[in-house]
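Dumping the structure here so I can ask a few things about it.
Of the protein chains in this complex, all but one are displayed in their positions.
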Amino acid sequence: MSGIKIVVIGGGSSYTPELIEGMIQNHASLPVSELVLVDIEEGLEKLLVIESLARRMFQKTGLDVRLNATLDRQKALRGADFVLSQIRVGGLPARRKDESVPLEFNLIGQETTGAGGFAKALRTIPVVLDICRDMEKICLGAWLINFTNPSGIITTAITRHSRIKCIGLCNIPINMERAITGLLGVDPSRVYCRFLGLNHLSFIRNVYLDGQDITKEILKRVAEDASIAENIPDIAWSTELIQSLGVIPSPYLKYFYHTRAMLEEEREALDAGRCRAREVMDIEKELFALYRDPGLEEKPAQLSQRGGAYYSEIALSLVDSIYNNTSEVHVVNTVNRGAVSDLPPESVVETNSVVNASGAHPLAAGPLPLTVRGLVQEVKAYEELTVEAAVSGSKKTALAALVNNPLVRDAEAARDLLDRIIENHPGYIHLT
Amino acid sequence: MSGIKIVVIGGGSSYTPELIEGMIQNHASLPVSELVLVDIEEGLEKLLVIESLARRMFQKTGLDVRLNATLDRQKALRGADFVLSQIRVGGLPARRKDESVPLEFNLIGQETTGAGGFAKALRTIPVVLDICRDMEKICLGAWLINFTNPSGIITTAITRHSRIKCIGLCNIPINMERAITGLLGVDPSRVYCRFLGLNHLSFIRNVYLDGQDITKEILKRVAEDASIAENIPDIAWSTELIQSLGVIPSPYLKYFYHTRAMLEEEREALDAGRCRAREVMDIEKELFALYRDPGLEEKPAQLSQRGGAYYSEIALSLVDSIYNNTSEVHVVNTVNRGAVSDLPPESVVETNSVVNASGAHPLAAGPLPLTVRGLVQEVKAYEELTVEAAVSGSKKTALAALVNNPLVRDAEAARDLLDRIIENHPGYIHLT
Amino acid sequence: MSGIKIVVIGGGSSYTPELIEGMIQNHASLPVSELVLVDIEEGLEKLLVIESLARRMFQKTGLDVRLNATLDRQKALRGADFVLSQIRVGGLPARRKDESVPLEFNLIGQETTGAGGFAKALRTIPVVLDICRDMEKICLGAWLINFTNPSGIITTAITRHSRIKCIGLCNIPINMERAITGLLGVDPSRVYCRFLGLNHLSFIRNVYLDGQDITKEILKRVAEDASIAENIPDIAWSTELIQSLGVIPSPYLKYFYHTRAMLEEEREALDAGRCRAREVMDIEKELFALYRDPGLEEKPAQLSQRGGAYYSEIALSLVDSIYNNTSEVHVVNTVNRGAVSDLPPESVVETNSVVNASGAHPLAAGPLPLTVRGLVQEVKAYEELTVEAAVSGSKKTALAALVNNPLVRDAEAARDLLDRIIENHPGYIHLT
Partner (left out) sequence: MSGIKIVVIGGGSSYTPELIEGMIQNHASLPVSELVLVDIEEGLEKLLVIESLARRMFQKTGLDVRLNATLDRQKALRGADFVLSQIRVGGLPARRKDESVPLEFNLIGQETTGAGGFAKALRTIPVVLDICRDMEKICLGAWLINFTNPSGIITTAITRHSRIKCIGLCNIPINMERAITGLLGVDPSRVYCRFLGLNHLSFIRNVYLDGQDITKEILKRVAEDASIAENIPDIAWSTELIQSLGVIPSPYLKYFYHTRAMLEEEREALDAGRCRAREVMDIEKELFALYRDPGLEEKPAQLSQRGGAYYSEIALSLVDSIYNNTSEVHVVNTVNRGAVSDLPPESVVETNSVVNASGAHPLAAGPLPLTVRGLVQEVKAYEELTVEAAVSGSKKTALAALVNNPLVRDAEAARDLLDRIIENHPGYIHLT
């Protein structure tokens, strides 16, 4: 490759300036020569705002990057080396439903786990597979870096139902790692965290400091610690739970282990008009107001509130490992191939993986700890059924998926909720 | 073996006359020459009533069986060929707590699944392992046929923590099979049901009639059908659920798939003073009144209401397969050894197995259907943690078990409930 | 089924009278109403001799069986319930080459294992898959009982490359069992032998007498014992070997563990004009002379020398288990499905299996004993490559198969031998 062509699907996202900043900072090792921002009709206005800001940012640093913004995805994909996908099918209005409707059934409303994430997956999988169909025709050899949520399920759909090379990313693992490094007050190079599990359902099984396993000491401190994911409610972990599990859970696990408190919190937030979708809408409004300022030539500080800490860092360091064939270790979503021996080989897992030009290669981890094995296996079954439902359009399979989601499970609630989901997203979800 | 010596632990149970009847009916192929009924001090009175009735039943048929009733377990075990265990540690008063206390935490109270079964398991495992210790010293080669509930967990504890040869039994599979044969209106010899799963969490994956797989047709009829387990509340299955699962669930699965309705039912029953423990107490009172009648020389018809249909049939046909080395197929609880490929090889599973003098040999089944795989795996993790907690006495592990029970899962509810369980059974449960 | 229709492919075989006798003896439980003997043009004369003898045998016993002999396979298959396949593609002349040509390369010449069996498999697989194609069109629900050698490889080809329900049989396991029962001098009903492995590469891992594992005692006696397979040369087992393995090997294992002595024996036999193919030709000539005698109305005693002891017994008891849905245990070749955990689930294994109207269900056995695990795995790889080579016609894959055969392995010998095999069977083997 002489220069790299990157295509960002969902380029009008408020996150994009973070990516631009990353491209600028990493230009020495990652010589991006062309960037295309793609979005859909409804996002045109935002897309143009972002394009304009990106142009100013590149210009300020004097980088020679060919920049384009377009609604024509197929054209954009020509000659692409990397495609970054960060779309939100149905936008924030759909997210609002994902978060609020389950509450009517006394169920967690969350946009990636639970019933909310289920609805989101059903809307998103067909759109993502459409993108893959385009890529298969236009740029089969390009890499698809997926940030679109629910990231593990989307990556599963892509790896199973397309020929596109794909790695799924999420910023939770790096946030957990940094939180631990912060707790320890040491240089990150001395710490090694061993992640196992699924996206938004992962665990650190071991924390090593200079090669010594210090997991037990860390466990004592995690319970007291503040949440490390700023976009989920800040319910405290049960100290006894953390000690019982013997592993460090992703903050998203609170939805599974503290369901009652989280449900209470969600209900109060909704009553108080505080739902996350609405908060995000407000933040976005503010951000775009800033972005429109023709004097702005760099990523504004306020963007960090948006919830995507380290987003650009992990995306670009992953692209770097592929482009430069570095064989460095990243925590990514990729096909299991026996790495986690209690999950099927063809499953997608979120775990430490070597990444180089030939792709992501998960490290063999052996069995899951018994304390979390069952939950991970149960959610994996839910994920596979969800992908199958979205691809086959089978309502029967969709119901089977929902009763396998530990945050739903009750068959009658599942059945009624499923009817509402189908009713609520007529353009997106077609199940029979 | 010249004649068979059978020892019944919990011999004073109201079920025993059914066993006696079975021994009489099967005497030709199963020549029982000695029967010892063992019980504990608190059960002495009932034990003597049963002994007396058994004596009359044997006398009426003229069988030459040496009969004894005793509180001295070690003496009873000498020379035993088969030991049948059907104990209830803590008796019906403990069962009442198992069924009512979880309701205070908004959790299912059921004596085999959910939090009730968990408390029961913690009380029972140490007692059963004591029996095994006695057997190891006194009759190492004897077979332990376990009916004690929760049967799968108890069988796990025995197979993992003793050297005693053990097979676990439950009458649910035969009831399900007979219900299906009844639906079809055909001779049982033409039907073959393929069971997979765990005790009180099993599924019929395939129903064959004359070798043809008719599962799909049966599924249509199961939803409409009345409950086939008379000792659980009669909530109707969701038709959509049955179709979605694609397999026929044990009636106990209603606790998992219709949790809300079952919880509602349990609460109403408790409010109305209708809890199952109390019902059973009343039935038992009535049965023992009958048993005391010196004119009674056979099993009274009322016993069938007690909930143990086919109990004697499956127990004795199992003993027959071992004693006569018949290699017939039974649905039992035994060590997996790869039979169900999604569960660890050392797990106990409830599945079709060949039984002969060398033991139970499960048939290889391959993977679990995706629609139920996750739930079975999750409950298996709960079961293993429960056994580990009971054996190690670790409260930490007990909490990990509870949060892995899909009928509990919430960490705070689990923690508070666990404290109550420990408090409620001071003589039986010791966790630190 | 009102009456059973059986079709025998290779009906003109000298073995057929044994089958006829079995049908007569088992008529009460297995009401055969129609029997069609099918053969090819070259076998017409023998076919008519057999048909005539069969007719006399049925007539003598007064059984009402509709009997036909035909060259028209498709017509014969109409309405078939069971198809028994016992063909020898290329006949005894081809067998002679299978047995003699490898010797020129200093390799074992044997018609089922080693290079001989390889050539035979390549000739036979396309013909057997042709039969399956016919069955798929004409009698899809019928059972194919395969005796055609190499039985394990042929069964693999059928289960992987057709939709026909198939069970593979071999009379070695029953011969081993009877030999052990004979050694013990007890009734077979008291003995249970646990078989693991592949066809002509199986082991008895455990011998139970009345449920007691007596394998160690049996091992001591096996080494001294005469061969239990009368159609392989009678080389004595190394006593040390049998003790080292800790399991009882099939007599065919002598080719693998005593290769040098067997090779010597084969060479001497060839020099002396004593090759097995020729012996069989002589026996057959004699047998057909007897069969032609219009006074003969039953199976002649001399047939037992032919090497197929218990052939009819195992074939018909298998058909009985299917027809009468008995769920009895047979040692058969069937798809592994996890039964032997060290072999792929889709492999064909020879092991104890429950057989009923829904098919053969292998018993879960866990891992292979370490002493024989590697050899079984290596031969399994050879078998899979052989099937792949025959189906794909790839000479490359055929070479890979041969170097994986522990009786060949040397790449140059394999390459040269492969050229000769292709050259020797121009009508049958097409590899490029």
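Which chain is which? They are A, B and C, in the order written, and residues in each are numbered from 1.
Operating definition for what follows: a contact is a pair of C-beta atoms (placed from the backbone, for glycine too) under 8 Å apart; a residue touches a chain by one contact, two chains touch by 3 or more.
Remember, predicted model here, so these are calculated numbers, not experimental data.
Engineer: So there's a chain missing from this view; which of the remaining chains does it actually touch?
Structural biologist: A, C
Engineer: Hey, which of C:241, C:281, C:296 or C:391 is the one touching the hidden chain?
Structural biologist: Answering carefully, the residue with contact to the hidden chain is C:241.
Engineer: Specify the residue from the set C:147, C:256, C:291 or C:428 that touches the hidden chain.
Structural biologist: C:256
Engineer: Out of A:134, A:213 or A:298, which residue would touch the omitted chain in the full complex?
Structural biologist: A:213
Engineer: With the missing chain put back, one of A:296, A:354 or A:391 would touch it. Which one?
Structural biologist: Candidates A:296, A:354 or A:391; residue touching the omitted chain: A:354.
Engineer: Go through chain C and note every residue touching the omitted chain.
Structural biologist: Missing-chain contacts on chain C: residues 238, 240-241, 243-246, 256-261, 342, 370-371, 373-375, 377-382, 384-385, 388, 396-397, 399-400, 403-404, 406, 409-413, 415.
Engineer: For chain A, enumerate the residues touching the unshown chain of the complex.
Structural biologist: 189-190, 192, 194, 206, 208, 210-213, 322, 325, 327-329, 336-339, 341, 345, 352, 354, 356-359, 361-366
Criterion: only the chains that are shown with their structure count from here on.
Engineer: Mind listing the touching groups among the other chains when chain B isn't counted?
Structural biologist: Drop chain B and the rest splits as A | C.
Engineer: Determine, using the mean of C-alpha atoms as each chain's centre, which chain is farthest from chain C.
Structural biologist: It is A whose centre lies farthest from that of chain C.
Engineer: Which chain's mean C-alpha position is nearest the mean C-alpha position of the whole protein set?
Structural biologist: Measuring from the global C-alpha mean, the nearest chain centre belongs to B.
Engineer: Using mean C-alpha positions as chain centres, tell me how far chain A is from chain B in Å, no decimals.
Structural biologist: It comes to 45 Å between the two C-alpha centres.
Engineer: Send over the residues of chain B in touch with two or more other chains.
Structural biologist: none
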